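Excluded from the complex is one protein chain; the other protein chains are retained at their positions.
Chain IDs A and B follow the sequence of writing; residue 1 opens each chain.
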Amino acid sequence: MTTRYFGAPVKRNEDHRLLTGQALFIDDVELTGMLHVAFLRSQVAHARISSIDVSMALKRRGVVAAYTADDLGAYWKPGPLLVPPPPIAGIVFNQRTQVPLAKDKIRHVGEPIAIIVAESRYLAEDALDDIVVELETLPAVVDIEDALTASSPCVHDDLDSNVSAHVRQTKGDYRSAVAKAHRILKRRFRYEHGISSPIETRGVVAQWDARGNQMTIWDTTQAPVFVRNGLAAMLGLGERQVRVIAPFVGGGFGPKIMMFYPEEVALPWISMRLNRPVKWIEDRLEHFFATTHERGQIHDAEMAVASDGRILGIKDVFLHDTGAYDPYGLTVPINSQCTLLGPYVVPAYDSTFTAVFTNLPIVTPYRGAGRQHGVFVMERLLDLAAHELNIDPAEIRRRNLIPADAFPYKNEIIYQDFQPLEYDSGNYEPVLDKALDAIGYAEFTEREQPKLRAQGRHVGIGVACYVEGTGIGPYEGAKVQVQANGKVSVATGIGTQGQGHFTSFAQIAADQLGVDVTDVDVVTGDTDQFYWGAGTFASRGAVVAGNAVNEASRVVRQKALKLASDAFECSEDDLIIEGGKVSIVGIPGKFIGLGELAARANPMRGAVKPGTEPGLESTQYFGPPMGATANGVHAMIVELDPLTFDLKILRYVVVHDCGTVINPMILAGQIHGGVAQGIGNAFYEKLSFDDQGQLLNASLADYLLPTALEVPRMELAHTTTPSPLNPLGVKGAGEAGAIPVGPLFAQAIEDALQLKAKHVELLEIPLSPSRLFELTRKAAGA
Amino acid sequence: MEPDLHDIELSVNGTTYRRSVESRMLLSDFLRHELHLAGTHVGCEHGVCGACTVLLDGHPIRSCLMLAVQTNAQEISTVEGLSADGGKLHPVQQAMHDHHGLQCGYCTPGILMTMTAFLRENTAPSEDEVREALSGNLCRCTGYQNIVDAMLAAAETMRASMP
Partner (left out) sequence: MKPAPFKYIAASSLDHALALKAEYGDDARFLAGGQSLVPAMNFRLSRPPVLIDVNRLDECAGITRSEGGEIHVGALTRYRELERASDFLRLCPLFADALPHIAHPQIRNRGTIGGNLAHADPASELPAIAVALEARMRLRSSAGEREIAASEFFIGPLTTDIAANEMLVDIVFPSPKPRSGTCFLEIARRRGDFALAGVAAAVTLDEEQRCTDARLALCGVGETPVDASHAASLLIGRRCTRDAIDAVASEVGNTIAPSGNVHASPDYQRHIAVVLTKRALDMAHTRVGHGA
């Protein structure tokens, strides 16, 4: 099989529609008789609801209906637990999931209280003002340490504390590591990740067809199959009566795979109730509260090191802010716990976390999904050890890297895929070398930096390493079909939010079937087109669905060869598939087009042989036994203005290993985008809550996403250690760019401002010029 | 209160439209839901993200900050009007395709409108100038690098085809 497309920077099939404004996004869905929904959302973070009066709203012209929790009747119930707690001994987990509308209690600003359905969104918003809500405001739980004190109010009254979960995982014996240690580095770290803030917010359109007995839901979800299954069950419909379509989605990044959001649950119910199509589009203000966040953790961590900088053990006790509910289980803190280990040999590890309920929006995975927090702790501990032991930061990392012959490398503790953490493959030292070479580490530290410093410039360098568990199960599937016109159709259950599936999957199929990549039409995210699957998350789309596409294409290829060999009465070994047809090697002119073969396989007369199927199609599934581990190194040179603490990135290098690469152009785009989000997380984006749980910067004017002036040109390079866990050898790459940027900033800024000499340590993210000013001033004053 | 309606007549991509609009209807909603030109996208409704950028008399503006009623007797250009009638892509669109300057595509129409106007006035921009021109359009997917490359390439194409 010749590989014409796999591994090539094939331009995207989906671009034309997107570039000409012809792609269907959720708000483009227009249905006859469609009504518009607005949600009345709580303005306070914690309160008991005394009464809700919608009578005035119902009198407003253009308002068709108004609903509260009571109106939902038996339909009102807390959402399902999406990810159960992993099988870890001694785990404590208190499941408290979100509700469609607040009933007796409000637990975060923005929690929905009532629904208005009206002729237009404008009128619906007018009617929100008519609703009278009587509340008894309660003190809000905002700080995660305060939340665990005995006197703290409880977010969930039926619990006697704000503990959502408590998990301890260990590996080896940390105490003996301490006994052997040359030094113990111990610090408190604070890491806050932010919100996904895609340029397209969420939305749901629901259309109940009472005559056809069918429900169609358009939804900006990353998991259409799961949403279909769950909503069908909730609505009392069969799964085949419900079709969920994830159209073009304007950025997902994780929070769009949170499922059974209140709005997702409410819209289909409303449509059935009113027998009208209904639409809800989240506005930007809502997005700050209604779509899930990632937020902060506090780590009290220590590292026991030998005199040569080798890690003997790490102990970490951390608190994780899970928000008002915990529908996504422990994915985020488990990722923090596991990814902290990084690409390093850590003989002993003792990690405990407590997930804490707060009166803040729900926390669920956002690109990186908790890995950032763990990576920050490890990378900073290494930097502290490096400083203490007078070892170069890059060198201390090198000394601790897992050696190339140690794979598969077992880290023992349980990962988010419920398996003991195991790195399937990797070769870490060349990645570090490549990154150091690309950024000119030696040249910079030995020559350039001293020279620039002598000129009065404050430049610094940083290097950070990380691993990323990708490509987890359970499985995905794909149906590949050659159609009578010779074109190939591919359908899979996952959705697409810009990752280029319409192209990368087409490349895989096109190579197997010898057709032009533009002749492969890919459908994702439509549950009527493909029934089974999980979704696009955790950097798994290309790995899991890609392999399913490959397998299904391969089977179709075999079928085509078999059919052709029967038709030509020759051996399959004499055949070649290319150019959309099957021909006999060495006999030009003797060929059958694939479309012709497909038509022949669907006989009008005669019979389909027993044990075979009509047509040239196949549906195959791929389920990896566990995740595949990608890894990378980022390096950065920055310059700081020592007076204003303004920061400029001078160079940014990424060296990344995600196994075999399907489309290097798409991969580079994913890394660029991830780094940009990482830069936002490290230095620009901060959710500023007050002590009553109000978000003070709920607008894009004050929640600062990086622009083209904040994101530098990035230099990318790759190494490849194919994953042995799937036939294509691929590993995921969607989140990689975002993961190590926080510690990279901390390290590079410390270097640029020579903070170690001033006894200033950067142990928190996000940073900002103002924060750097405060930290350096405090140290100077101390 | 009865809706405050006004008759307007405007030209969008060369086609004249006559409508009656409520005064508070935003131009972004008018284009998308009255004229069914859904290529212009809405990202924030407070003028920051740039997804809704269209051209008013050839100049890029935020359609979410303009009332439809204000466009009476004006000329609007949206992404739907960029490619030639035969379907051939504008150099800026083609360059975005060639350089993988879009991923989810949601911010893309706003960027296309901003940058076609920019490149018309600035035929040989530096990378810094391109980044500055782009800084009023937020993208969450691409990290901007490929968009910058696309715009530099488009500038070159457009220069080459100038008489």
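Heads up, the rule we're going with is that contacts are C-beta pairs under 8 Å (C-beta built on N, C-alpha and C of every residue); 3 or more make two chains touch, one makes a residue touch a chain.
Just so you know, these numbers come straight off a predicted model, no measurement behind them.
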Revision key, fill the gap. The one residue from A:50, A:558 or A:644 touching the chain left out of view is A:644
**Study point:** Contact residue for the chain not shown (choose from A:6, A:122, A:423 or A:466)
**Key:** A:122
Exercise for review: Pick out which of B:10, B:56, B:76 or B:141 touches the chain that's been left out of the picture.
Suggested key: B:56
Exercise for review: By the contact definition given up top, give the residues of chain B that touch the hidden chain.
Suggested key: 1, 3-4, 6, 22-24, 26, 29, 45-47, 50, 53, 56, 59-62, 64-67, 69-70, 114, 118, 132-133, 135-136
Exercise for review: Go through chain A and note every residue touching the omitted chain.
Suggested key: 121-122, 125-126, 283-285, 643-644, 646, 684, 686, 688, 696-697, 699, 701-702, 704, 706-707, 709-710, 768-770, 773-774, 777
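Note that in this section only the chains that are shown with their structure count from here on.
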Revision key, fill the gap. Note: chain B sits from chain A at a C-alpha centroid distance in Å of 29
Check your understanding: Can you name the residues of chain B that touch chain A in the complex?
Key -> 22, 24-25, 32-33, 36-46, 48-49, 51, 78-80, 82-83, 89, 93, 96-98, 100, 102-109, 112, 127, 130-132, 134-148
Exercise for review: Enumerate the contact residues on chain A facing chain B in the complex.
Suggested key: 9, 11-12, 14-23, 25, 27-28, 30, 122, 196-201, 248-253, 283-284, 497-500, 665-666, 668-677, 699-701, 705, 707-709, 711, 713-714, 737
